[in-house]
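Input: one structure, supplied below.
Note that one protein chain of the assembly has been removed; the remaining protein chains are unaltered in position.
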Amino acid sequence: MKRLRDWWSNPWGRPRALVAVTWLYIAWSIVPIAIAILFSFNAGKSRTVWQGFSTRWYWGDPTQSVLHDPALRSALEQSLKLAALDMAVSVPLGVALALGLTRWHGPGARPVNVLMLFPLVTPEIVMAVSLLLVFVTLYGIQLGTTAQLLGQVTFSVSYVVVIVRGRLLSIGKEYEEAATDLGASRVAALRLVLLPLLAPAIFASLMVVFALSIDDFVVTDYLSSDASTQTVPIQIYSSVRGTTTPALNALATVIVVATLLAVAFAYVVHRRFTAGDEAARGSALREIAAFDV
Amino acid sequence: MARRGLFWPLFALPGAVWLVLFFLIPFYAVLSVAFGTVDPIFQGPVPVWNPFDWHFTTMRSVLEQLRPGQVFWTVFVRTFAYVGIALAGCLAIGYPVAYYLARHARRTKALLLVLLIIPFWVSYLMRMLAWIGLLLPDGLVNRSLVDIGLLSHPHGWLDGQPSSVIFALVYGYVPYLILPLFATLDRIEPHLIEAGLDLGASRFSTFLHVTLPLSKQGILAGSVLIALPMFGDYYTNDVISGSPGTSMIGNQINLFFQGGPQRTTGAALVIVLAVLLGALMSYYLYSTVRASRQPVTA
Partner (left out) sequence: MSEAKGGAVELVELRKRFGDVAAVDGVSLRIPAGEFFSLLGPSGCGKTTTLRLIAGLERPDGGRISLDGVDMAATPPHRRKVNTVFQNYALFPHLSVFDNVAFGLRRRRTSRNEINRRVGGVLEAVRLEGLEKRRPSQLSGGQQQRVALARALVLEPSVLLLDEPLGALDAKLRKALQLELKTIHEQFGITFVYVTHDQEEALTMSDRIAVMSDGRVEQVATPEEIYEEPATVFVADFLGISNLMTATAEGAHDGRCLLRLGESELHAARGEISARGEVRIVIRPERIRVEPYAPGGENRIPGMVERVVYLGSLEQLVIRLATGDVLQAIVVNDGEPKAFSQGVPVRVHLPAEALRVLPERPAGEVT
């Protein structure tokens, strides 16, 4: 008994209790997802009983697979479309805002700085309700893709600002000043020095926005018009409790794989961008995991 | 000289305008609806934009129902209980994991970080979907428990069980807590820990008197970061329980917005929720602003 206790709490050894907790947690967090992915390859209709391997729910089944079921297919298309649009709008908007907020020290900078933090901490349902009400009662914007995009950009932009601003602060002003000293105008310094140095952060932002958009349920659901603007999360939400086929798992799997590939790709590109720039490199993982404000 | 002064503000302008148009004004729209009237014929909400003409009837009745024993009271108490327990659960799981990763993991650190980040990137509803598959009456959980004899017959995990909802909240939100905690713990200088040990504190008391106080900021920020969205969450509850018996504030609001005439009440409830969370938020904002003022090392 004593030996067991010594082994468990040896002051120089590894903290075994912590090791155990950590690995149990990791198993707990990942195994269910792995099982759900596994069942997307089930040959039968069950989501709980394994009936052999097939790709039927991806494309094999002529009516119920992700490829052929119009509802699933349109959800996938809408998700990807919104993600692309969200990236295209939020990232330029957020990069500009981050630049403005870090370099501008005027009286207006502070309120904007605070306002920018709000979307990060506002529960989604509050944002969703307010956007819905303002679109319907004041702006006269039709629910649907446009409304969904406006909503998604509103919460994505702040993440871009946080990521880009972090990098901007660690770059400091010295490179810009060196460029000006060497005869570059302010615009040239921005284009030739600052933007290339921000590239890793811009890339990380693109990926974060992609994931945020793909993952979003509440705002996107509140601002959707009809079946044609349903996204994958909406599809999962509305059919997960009913009698449904592993096609739903297949749909979710497609999104998971797309996101993880995008993140892995971003990570590789990030490393290439920052080759030789050790400080930026060390923060690669953390920037990718950029929810750490 | 004017150009010099306008250069950077111009960069901030589009984003600032966006936030005003799509964050600030919409929030005002909620106020206008909550303090507005209801169309007598179509039963739709009629916003009142001028604060001097606001009607307080809806808000008054919502506040009345918030008194102990009334409908919303039950829902609010339940929400606080669920969020509180789930938060404690998240900390109980998240802190040791983040602590191990930051302080002790060496060769496996990169691998562990990747494994911890994966759930973070898997769509939230996909993760719920995964557990629902396992918790179905004929799912893996029930079958295993029956097989090893812990259960005589399948348990209805998804039939409105508060424990299932809390479990799902913990599972859903703990990844968002681990990363900020890890970031805080990772920043603590190892020298400080070594100094603690050197000064005669045991491993545990070093943890208690050095590491824990130094990570307080991270614990608070991380807790606020996950508590806020939990307060507005309705989808976890909907997919895991679906029963009014476990309904939280988010479910109540969602209910009012799905079905026609009650949007005014829903908007009033949103205001109540926002005010409640305002206190929590201001603390969070205060701490981030303070943290961002600390010198940045390149």
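Letters are used for the chains, namely A and B, taken in the order the chains are written, and counting of residues starts over at 1 for each.
The working rule: a residue touches a chain if its C-beta (ideal position, glycine included) is under 8 Å from a C-beta of that chain, and two chains touch if they have at least 3 such contacts.
Bear in mind the structure is a predicted one, so any value in this text is a computation, not a measurement.
One chain is not displayed; in the complete assembly it touches the shown chains A. Note that of A:179, A:208, A:236 or A:256, the residue touching the chain absent from this view is A:179.
Counting the whole complex, the residues of chain A in touch with the unshown chain are 174-175, 177-185, 188, 192-193, 196-197, 199, 275-278.
Assume only the chains that are shown with their structure count from here on.
One inter-chain figure worth recording: chain A and chain B are separated by 16 Å, centre to centre, where each centre is the mean of the chain's CA atoms. Every residue of chain B that touches chain A in the complex is listed here, in rising order: 5, 7-16, 18-20, 22-27, 29-30, 32-33, 45, 47, 93, 96-97, 99-101, 104-105, 110, 112-134, 136, 138-140, 143, 158, 171, 174-176, 179-180, 183, 202-203, 221, 224-225, 228-229, 231-235, 238-239, 242, 250, 253-254, 257, 263, 266-267, 270, 273-274, 277, 281, 284-285, 288-289, 296-298.
Taken in their complex, chain A has these residues touching chain B: 11, 14-15, 17-19, 21-22, 25-26, 28-30, 32-33, 35-36, 39, 46-49, 93-94, 96-97, 99-101, 103-104, 106, 108-109, 112, 114-119, 121-127, 129-134, 137-138, 150-151, 153-154, 157, 161, 169-172, 186, 211, 214-215, 217-218, 222, 232-233, 236-237, 240-241, 248-249, 252-253, 255-256, 259-260, 263, 279, 285-286, 288-289, 291-293.
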